[in-house]
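Everything below concerns the one structure shown next.
Apart from one protein chain that is not included, each protein chain of the complex appears where it belongs.
Every chain is named by a letter (A, B and C) in the order it is written, and numbering of its residues begins at 1.
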Amino acid sequence: MTFTYELLWIILSFLLTVMVLSYLLGDNIFFRVAAHLFIGLTAGYVVLLIANQILWPYLINPLINGTWPEALWLAIPVVLILMLLLSQIRRFTWIGSLPLAYLAGLAAAIAVGGAVFGTLLPQSRAIVDSFDPARWYAVPNQTWLRILDAVVMLVGTVGTLSFFHFGRKQKTTSEEEYEKQPSIIEGLSKVGQVFIGITLGAVFSGVFSSSLLALIDRILFIGQFLTNLFRSF
Amino acid sequence: MTEKITCPECGAENLEDAEFCIVCHAQLREDSTLAFVDPQQSDQDGFDLLNGEEDDLPGLLHALKQEDEAETAEDKSQENELPSITPEDEFGKEDIQEDEGIPGWLDRVRQRATEEEDSTGEITQKISAAKESLKGDKRSTQHENFETWIQKLRGPIGGGFDRDPEAGDSSDELEEEQEEVQEKESEWLQKIRKAEGKQNVTEDQRILDHGENGLLNWLVALEDGEEDRSGEQGEFDIKTEEDQESDEVKIDESAATQEIPVDERPLSVRIPPKLSVTDEDRSQADQLSSMILDENAPRPVRVIKRRSKLGAARFFFAVLLILSMSLSLFIGEAVVNQSGPIQPHTDGFLSWIKDLEEGAGILLIFDYQPAYSSEINLIASPILIDLVSRESDLNLLSSSMSGPILQRQLIGDIPGLDTDSITDLGYFPIGAYGAFGLGMGISADWQIVGLPESARAFPDGGFDSILILSDTYGGARAWIEQLTVLMPDTPINLVVTAQAMPMLVPYFDSGQIIGMVSGLNDGVILETELSTGVMIGMRRRAYQGGLVILAAVMVIGAINAGNQNGEEGGAA
Amino acid sequence: MKKILAISILLFIGLTVLAGYLFPQELSPILSLIIDWGILLIGTAVLIGIGYLIKRHISLISQREKQNFLSIILLLAFISTIILGLIFSFNHPVFTDLMINVQYPVETSLLAILAVVLLTASFRLISTRGWTPMSIAFLCSAVITLGLDAGSIYLGSGGAGDVILNFLRRLPLVGARGILLGMGLGGLIVGLRVLLTIEKPYGE
Partner (left out) sequence: MNWSILGWGMISVAIILLVVFTFRFKNGKSYKVRKNTQMEGLNKSRIAKIEGGLHRTIVLGHQLSSSAYPGLGLNSLAIVPGILDPETLADGKLNISTSQGSLMVFVRQIVENSYQNGFSKALTQRGVNTVLPGPTVYSNIAGLVCELGVHPQHGLILAGNFGPEVSLLSEVCVSKNGDVFAAAGTITSQAALFPQVENLVMGENNFMLPGLLTPSPGRDAGWLTEDILRILLIFMIIAAAILKMVGVL
């Protein structure tokens, strides 16, 4: 096996794979060495990525090559960044609340907009559209299935929403009843529980599938490396 | 001697004609005379110590001071004298100024706060708040004598003493009053004893309890709201030698001008009025009460379940899974994979790629982590091989931090692909803002002069198709929402992992995407349909074996749990 | 004073971005700028976070903690990556190959360990959660989905088989929609609480 540039990377990959998979035998020093090497390298990579893909195009390049009005506008983010850096000194912690208020406002607005226009409306619309008669009769032999699909979708969604109802039963006689919701909602939430279980079960098998493919990939890699190793001797 | 005006704000003495106070520059003209406390007003916000509403210490102390103000005003109005500085107050004032530090009993309460186990530091906070409220009130009641105020508050014994001795009482009446108060005190103290379960109190214990301990217990009783103040004007006061000393200073009230006696004795000689209680008694009482509290505190009973078996179980399942995978992968001949049923979204994807023209402009969006690149590469490789064979114009963009690496890893393995012809549009931290920013890239018909354009405007057109490679539902969805706003007419396809697929099916139903492939099954279909050579091969068999093992383990686990419940039920 | 300034910044940014959903065209110049500056702040925050990571490992080394040689490995990897990145430039093949051959095997192996962990956990499903409607539905749904994926459950193609398969495939969507609608309501309320300054995540 001639020592090539490719071989160096393959040996490094093999060693790291075996060191990380050794965790299955129990927490050991090899796993920790591989983990710390990985963290250090990723941290370095992220620093370069941010400098290269965010600070340079969004801040440094416009400051150096942009017109002076643009540079003037960039004073605002520069001040916010300096405040964020200064707030890491304990005595100036209070100054950090201004840049963080900026981020909080942005995150809150995107949460409100994303919740309403990105989740509540599209999902509700999809449920309502499934009750469109035109869609029922689009495929002749599937009409009953589509009606059943629409009804199950409506009942399941209403049941799941009721499962998360926060309010408690108004008249509670004993401590156990504190967990109960108002009776109508309690009934609907029993239906919701089943649908939530079905969803989580399906997603669980999807998650396992993805991780299983990763395990297969690693076993295949180790197998091929060892067979090549033995072939070369 | 020129007439002096006292500043209502800071108590400093100013010349009569002065407009503003020389110390704190407050206005003197309107209310240069001392605010006269209106008894009715103080009654309305009369503080009933025992109604239990004021449950924290600062409020309690503040209210006690207001209560005392009201009583002082009542005493004065009976003797219809203008409130004047009595020697005792004078003496007391100096004492307060001299003993600027914390009074003895407050110090003990703080000590107790640090020793008590269940104290959550709240008492410390309350004490420091009380200290501030005490400082805050000092200016408005600068004639008040804190020491005498405490003594007036402490019960019926000294009741007689807060009245001006010159009120014509002879000495034997004083002694009678003393005995009367002591009986009341003993009655009162017995009530506290009963509350604390100390019935048979020895004689010397009674004497001991005269001192500081009594005050602490009395404070506790006040906080618990047991003592009924309305019936009994119980004010407890002990006559100590210092108080007797202060009585000898005679002041002639009727004189036109008053000389305010100043005690020239050096600070070290003047002994501040101390309540004599030994430290051991105090610590014994505190330990006793904290022990009582500690025993009654509810203890969470926690049984730590033995979980050492978990490590062994994990090892067993690891060996089971790895062995079965290895057997499937390395033993037996290669089998031509049978593709399973074709889903509607897979069918949509196949029809899109078959109808794609030559040299089409494709935007590839990398939104997954290196951990999932083995699965994504398996599915994306046949697609890219087919696109390269059609000489498509590839444009890459990433919203994952490892984007550049993933691009190189995926494209590096594609035979015949010239990397120079590929355009790299860079990194967009979509995850941070849910792709919101991109929808804003639409060109507006107005511009603020000098306002820098977005440093990296997102391309809002110029592609024939978009291919999103993603490992999570969130990432794929963020891109779908933005791109349907930015490029409504450009068809979008997804290459996603098996974990993301179930949640993205609605986007195919609603027509926002025209096709989606995910998981190994679709990978096999793509290989056979696009005839791009066998890549998946033996993995499919291992993959199926692994899924069957998981299903079997879940069912066996459920049966095993059922048996355990049955045994426990039987045993119980 | 500081509180008022923080609240006014929050309200200005929040309401402007929210208005962006109503007037995307008209507000786009300002909004893309607000987003750009936000991305700058987030990038700076990531650098600050990495600063704390490095500082922590330096203190572990100086305090001679147990196994502090691991922190030395981390710092060496960090410094050498930055030097390599500066020498070779960010998109250079040598640099990206180094990244590929460290990140990819470690992350894929961690995901592989997750497969074993999920298998172990699935054995204790009922002993952990007990026999409840939700856990029984979870068990049945997982087993059926695994069977369909593995091809062990094969309902034939065309006709009733496809219909039933399609119906079973869409069932998980029902619960997912309910969960997402619930999360949407929660996100709406928590976002409004921040905008109405009932909630102050910036630490007042």
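Going forward, a residue touches a chain if its C-beta (ideal position, glycine included) is under 8 Å from a C-beta of that chain, and two chains touch if they have at least 3 such contacts.
For clarity, every value in this text was computed on a predicted model and none was experimentally measured.
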{"item": "In the full complex, displayed partners of the excluded chain", "value": "A, B, C"}
{"item": "Selected residue (touches chain absent from view) among A:5, A:68, A:166 or A:230", "value": "A:166"}
{"item": "Residue, one of A:59, A:203 or A:219, that touches the chain absent here", "value": "A:203"}
{"item": "Residues of chain A in contact with the chain not shown", "value": "23, 27, 31-32, 35-36, 38-39, 42-43, 46, 84, 87-88, 90, 93, 96-97, 100, 103-104, 106-108, 110-112, 114-121, 124-125, 127-129, 131-133, 150, 154, 157-158, 160-170, 178-181, 196, 199-201, 203-204, 206-207, 210-211"}
{"item": "Positions on chain B where the hidden chain makes contact", "value": "120-122, 125, 128, 300, 302, 304-308, 310-311, 314, 369-371, 401-402, 431-436, 472-475, 477-478, 481, 499-500, 503"}
{"item": "Footprint left on chain C by the chain that the document does not show", "value": "22, 41-42, 44-50, 52-53, 56, 70, 106-107, 110-111, 113-114, 117-118, 120-122, 124-125, 128-129, 135, 138, 176, 179-194, 196, 198-199, 201-204"}
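Heads up, the rule we're going with is that only the chains that are shown with their structure count from here on.
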{"item": "Chain A-chain B separation of Cα centroids, rounded to whole Å", "value": "26"}
{"item": "Residues of chain C whose C-beta touches two or more other chains", "value": "17, 20, 33, 35-36, 38-39, 42-43, 90, 97, 99-100, 103-104, 108, 110-111, 115-116, 118-119, 122, 139, 142-143, 146, 149, 166, 170, 172-173, 176-177"}
{"item": "Residues within chain A bordering two or more other chains", "value": "24, 45-46, 49, 54, 58-59, 73, 106, 110, 113-114, 118, 123, 126, 199, 202-203, 205-210, 212, 214-215, 217"}
{"item": "List of chain B residues in touch with chain A within their complex", "value": "311, 314-315, 318, 321-322, 325-326, 329-330, 371-372, 374-375, 378, 401-402, 404, 426-427, 429, 433-434, 436, 449-452, 455-456, 471, 477, 481, 497-503, 506, 509-510, 519-520, 538-539, 542-543, 546-547, 550"}
{"item": "Residue numbers on chain B that touch chain C, as the complex places them", "value": "310, 313-314, 317-318, 320-321, 338, 340-341, 343-344, 369-374, 402, 404-405, 408-409, 424, 429, 432-433, 436-437, 439-448, 451-457, 485, 498, 502-503, 505-506, 519, 521, 543-544, 546-551, 553-558, 560-562, 564-565"}
{"item": "Contact set on chain C toward chain B in their complex", "value": "17, 20, 24-33, 35-36, 38-39, 42-43, 90-91, 93, 96-97, 99-100, 103-104, 107-108, 110-111, 115-120, 122-127, 131, 139, 142-143, 146-147, 149-152, 154-155, 157, 162, 165-166, 169-170, 172-173, 176-177"}
